[in-house]
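The other protein chains are all here in position, but one chain of the complex has been omitted.
Right, subunit A next:
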Amino acid sequence: KIERSERERGRKMGIRFILMVNKQGQTRLAQYYEWLTLEERRALEGEIVRKCLARNDQQQCSFVEHRNYKIVYRRYASLFFMVGVDDDENELAILEFIHLLVETMDKHFGNVCELDIMFHLEKAHFMLEEMVMNGCIVETSKANILSPIQLMDKAH
């Protein structure tokens, strides 16, 4: 039961960051659930983007071990979604959580693309805010996630 006791000591927090990066390595969205300095973020993003972009989708798995993180990533057209988690997080659950996020965006934007996220950064943030809090998943119902945004859109 050694593994368990480590888990207990570490007070794991689940999701540590969510990144959206395009094929050219440009960050389109970054949400951290633990505080890193700007330098640390830049270094970390650089490293994992290099690692993930170099991988081959077909033959290779969606998990990359980096420092003390595990990166679960998924590629949609030109955009990579990367989620940094603790190494004992359920990887497939995170992988499908990425897909849930994309589906939610799809539902709002209608076939979401990189430009939607770029030019509607605030909406992407609102959605994330409804889905993840403090590194934990709060909500997985698309209707519930989108209702505050729809409320706001109506107000305009």
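Basically, a residue touches a chain if its C-beta (ideal position, glycine included) is under 8 Å from a C-beta of that chain, and two chains touch if they have at least 3 such contacts; residues count from 1.
Operating definition for what follows: contacts and distances are computed from a predicted model.
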item: Omitted chain (choose from "BOS complex subunit TMEM147", "Aspartoacylase", "Trafficking protein particle complex subunit" or "AP-2 complex subunit alpha") - UniProt protein name; value: "AP-2 complex subunit alpha"
item: Touching residues (missing chain, whole complex) on subunit A; value: 1-4, 7-8, 11-14, 27, 29-33, 35, 38, 41-42, 45, 55-56, 59-65, 90-93, 95-97, 99-100, 118-122, 125-126, 129, 133-134, 136-144, 148, 151-153, 155-156
